[in-house]
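Here the complex is missing a single protein chain, while all its other protein chains stay put.
First chain written, first letter: the chains are A, B and C, and each begins at residue 1.
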Amino acid sequence: MAANTFGSLFAVTTFGESHGPAVGCVIDGCPPGLPLDRAAIQAQLDRRRPGQSALTTPRQEADAIEVLSGLSEDGRTLGTPLALMVRNRDQRSSCYEDWHHIYRPSHADFTYDAKYGLRAWQGGGRASARETIGRVAAGAVAEQVLRQRLPDLRIVAWVARIHDIPAHAVPADLDRTRVDSHPTRCPDPKAAAAMEAAILAAAEQGDSLGGWLELVIDGLPPGLGDPVFAKLDAALAGAFLGLPACKGCEIGAGFAGAVETTGAGHNDPFRWQDGRLITTSNRSGGIQGGISNGMPITARVAFKPTATIMSAQDSADDQGNNVTLAAHGRHDPCVLPRAVPMVEAMAALVLCDAYLRQRGQCGDPWPDPAHAPA
Amino acid sequence: MAANTFGSLFAVTTFGESHGPAVGCVIDGCPPGLPLDRAAIQAQLDRRRPGQSALTTPRQEADAIEVLSGLSEDGRTLGTPLALMVRNRDQRSSCYEDWHHIYRPSHADFTYDAKYGLRAWQGGGRASARETIGRVAAGAVAEQVLRQRLPDLRIVAWVARIHDIPAHAVPADLDRTRVDSHPTRCPDPKAAAAMEAAILAAAEQGDSLGGWLELVIDGLPPGLGDPVFAKLDAALAGAFLGLPACKGCEIGAGFAGAVETTGAGHNDPFRWQDGRLITTSNRSGGIQGGISNGMPITARVAFKPTATIMSAQDSADDQGNNVTLAAHGRHDPCVLPRAVPMVEAMAALVLCDAYLRQRGQCGDPWPDPAHAPA
Amino acid sequence: MAANTFGSLFAVTTFGESHGPAVGCVIDGCPPGLPLDRAAIQAQLDRRRPGQSALTTPRQEADAIEVLSGLSEDGRTLGTPLALMVRNRDQRSSCYEDWHHIYRPSHADFTYDAKYGLRAWQGGGRASARETIGRVAAGAVAEQVLRQRLPDLRIVAWVARIHDIPAHAVPADLDRTRVDSHPTRCPDPKAAAAMEAAILAAAEQGDSLGGWLELVIDGLPPGLGDPVFAKLDAALAGAFLGLPACKGCEIGAGFAGAVETTGAGHNDPFRWQDGRLITTSNRSGGIQGGISNGMPITARVAFKPTATIMSAQDSADDQGNNVTLAAHGRHDPCVLPRAVPMVEAMAALVLCDAYLRQRGQCGDPWPDPAHAPA
Partner (left out) sequence: MAANTFGSLFAVTTFGESHGPAVGCVIDGCPPGLPLDRAAIQAQLDRRRPGQSALTTPRQEADAIEVLSGLSEDGRTLGTPLALMVRNRDQRSSCYEDWHHIYRPSHADFTYDAKYGLRAWQGGGRASARETIGRVAAGAVAEQVLRQRLPDLRIVAWVARIHDIPAHAVPADLDRTRVDSHPTRCPDPKAAAAMEAAILAAAEQGDSLGGWLELVIDGLPPGLGDPVFAKLDAALAGAFLGLPACKGCEIGAGFAGAVETTGAGHNDPFRWQDGRLITTSNRSGGIQGGISNGMPITARVAFKPTATIMSAQDSADDQGNNVTLAAHGRHDPCVLPRAVPMVEAMAALVLCDAYLRQRGQCGDPWPDPAHAPA
């Protein structure tokens, strides 16, 4: 499959470099007749865009989406490809001229050169977080598709740890508004304040911080996903690791669950409850055998400290010389707050594709609206 | 894409249920002219098969591979689909009759029913680890394809932790022989002995243990992988999470690297060394921007404690009743030792597809054997 | 996509060479719960197999199908990959030893060598018509899937012309039984007799004949197919041209319609009839804009004269020599009668995939059985 396409039935192809004319995506396979809520798309893009707070890069981009195709005159999806585009505006390629021949540490400069023999040396090129605009926009569409049938669907990610600061008090009924109540997107106010201070201190020193997000998805029925290679957890992990700076993913009890308990303690007992099968614990994270079991899907996703830092670093150029690199320019001292809508978007893309695949192979999972999962 | 197919150019489709007639795979896109080393395939299958030690299920299966197609009369690959099959022998479906209508906790019984409306209730069906026979066989072929051009390629996984017992002394030049020197496949002898005792004790109590594997890949040149969705780390994480019982994956410094250091500490400085670009640390785990940088690829992969345990558990049946399940039958008290060749196989499949894709899009990365990476 | 896989949701991968151990297919994405009618599969394989009449190669193969996976104990599809296999029996590789280094004219010997650098020189290898066993079996499964929802679906191909002998009197309500009433599979008895005589005369002279098939599909609702690349007619034409010896395909009025009438004469007028929209002519062949319009789908498919002939021919070997080839062995003097089930199978595969895709993207086209198309 094409490397820049994600999904099989709800297939999203993104395009664009950070310093080229535009970034965007083409969504092929969107169900027809959906009244597209552009404001909902823009809302997720606004959570992703730079310049939204003191914690993010000051690059100024409104990131206003333009729909190039796929909509009827009254704004419903036609079922044909939905092309969405954002023009790049505040590019300042000149900032990068000093580094034209330098491989920035832990960036993709060298590996793109090794792969392609050339690269867009202005900014991150294709490896820039600007590429995720297409994903976030497509994910917002995917979420709308899902929500038509699953009105209680909730896909919420939040910052659960920055550097050595974990969040503790995270409410079970978290929503995006609450997540956004602090610029860190950590819903534990105390931890959020500490995180903000830590990020600003790191920025002050020209340094950066990493951390991890947590994600919960509920309102989802059992039966989504596939055996084997296309397991729902495999798809989610692959989707998240495809995000810039992501270094790990665990589902349900994850790494800790693998070593802190035994099978007797890890298994999730089934119980019938009001005619619905539930588990009384959820170490499986809502997925068993690669298929959703109707319990909340939970995951944790790690992002490394931003590779762009302002302090001097050992590095090398593309001419065989070792050099010292003193970065300048604009960057995020911590990608986590902006990664929240990216993770939600990738989750929505995985789920929407799984839903359409399920409907294709097995028939509509909830043909009778009265029996759709609530 | 089809859910049971992995890879785009080196495309592997597996088939088979644990208690059906056979399991196997079809490999489409294998480069032609490779003298197939069947013994090397069988060697990996033998590391995967049940009954190989006291730590594994006593189900007796020789798992001898039959090649159904794709070979010339002198045993070279024709470039056409290579179909590999293993007959199921020691099935004992009767063991499962008591549970025909019972959903075993943390198995895929319920989710398959929810998805398909029926399931192969004898054994794990498609969710059984027997399905991985096709993957391990295909991975062994992939490794041979890679090794033709990359004679120093090394793909080695080992057990790095079982329950609360971590491995400490793991040699840098680990190979499979050394890994196999203990039935746990932990190369730290002290830890291995403790792990073995812990697994046997858990088995004695009808319980099971989890843990994690570590994986190193070296002898690989820079330039493999793709930007965005098909990042090499995304592909690896998706590949591993698609294995039975896998709950998490991290690349390079992973979760710990995200929170235990800052950008200045996490970045890997570049240096030219003997005309080759290296990094003086490897927190990136050999992958930057989704593309290999020529340093060793490192990953950690978590497997939960085996869901099949022998003690009584709360569960439910498919008729709306809550029940108590007392399992019997054959099972692995810990999947980790047998997961080693599975992880290696999935890594080989990811790399082989990335190599062929790279050769397709960008031309042979090492056209002159004299300059192939050593 | 893998070259040996056909379809996206109902994805069929075939494997096997004519003189290897086995041929077969893996069907991924089959809807679950279908009580598989093995006799119906075998019936189509029997129409395809050699030795069925004096008009076909005397190679003796029962071509009895074995199901390796994907079925429940009571014979219903599990939704997991359905692997079907036929062992090769009557192989006689020795017949081909004389030609080990010779490129038979208009066969695939040379082109396989040019592509792969080696080939299975015994028989046709992968280019043999034996490969179509997997397609015919999979097509028979696809037809069963379709028939669950479309009980009046009819997919019937027949021999419409052999060499200079056209069929004239073809009844509108043709079915397979009637097609099979003559070994030529031409339903016009007079033409059939002449065709049979012509084929036998050609065989007598060591020569071979070509011709074309016609195909009708009805009982199909409007709305199947896709715009652009995946048009239903594009998919059908690609499917048929992928069959051995096929050299052309036209849909509806085809080539003649393009030049024998004008737009005013070619357009199919719409009319409402009993609440259903029909066209009063069908030069479109049931497909408009790549999507079925509910009228019968019609196509014509050309097959060249069999390349294997018994008279002496100029040819060349793989050592740079020009040679004279005098073929021997077994062959079909005319592939058309056996191509009938192959064309039906490919049509069923195209339609089944289109149906599942439609259900995936747009929802069940006929959610209420009472309103399913009759």
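The definition used in the following text is that a contact is a pair of C-beta atoms (placed from the backbone, for glycine too) under 8 Å apart; a residue touches a chain by one contact, two chains touch by 3 or more.
Not measured: the values here are computed from a predicted model.
Only one residue from C:D46, C:E66 or C:D207 touches the chain missing from this view: C:D207. Here one chain is not drawn; of C:L150, C:I217, C:I291 or C:L356, the residue touching it is C:I291.
Only one of C:V26, C:A192 or C:A302 touches the absent chain when the whole complex is considered: C:A302. On the side of subunit B, touch with the chain left out of the figure occurs at residues 1, 8-9, 29-32, 79-80, 227, 356-357, 359-364, 367. Residues touching the missing chain, restricted to subunit C, are 1, 3-6, 8, 14, 103, 105-108, 110-112, 114-117, 126-127, 131, 161-164, 202, 207-212, 221-231, 233-242, 244, 246-255, 257-272, 275, 277, 279-280, 283-285, 287-294, 300, 302-309, 311, 313-316, 320-322, 357-358, 362 (touch as defined at the top).
Touch with the hidden chain on the side of subunit A covers residues 1-5, 8, 11, 13-17, 20-24, 26, 28-29, 32-33, 66-73, 76, 78-83, 85, 93, 115-120, 122, 125-126.
Note that only the chains that are shown with their structure count from here on.
When the CA atoms of subunit A are superposed on subunit B, the rotation angle comes to 180 degrees, reported as a multiple of 5. The centroid of the Cα atoms in subunit A and the matching centroid in subunit C are 45 Å apart. Centre-to-centre separation between subunit B and subunit C, using Cα means, comes to 39 Å.
Within subunit A, contacts with two or more other chains are made by residues 1, 8, 227, 357, 362.
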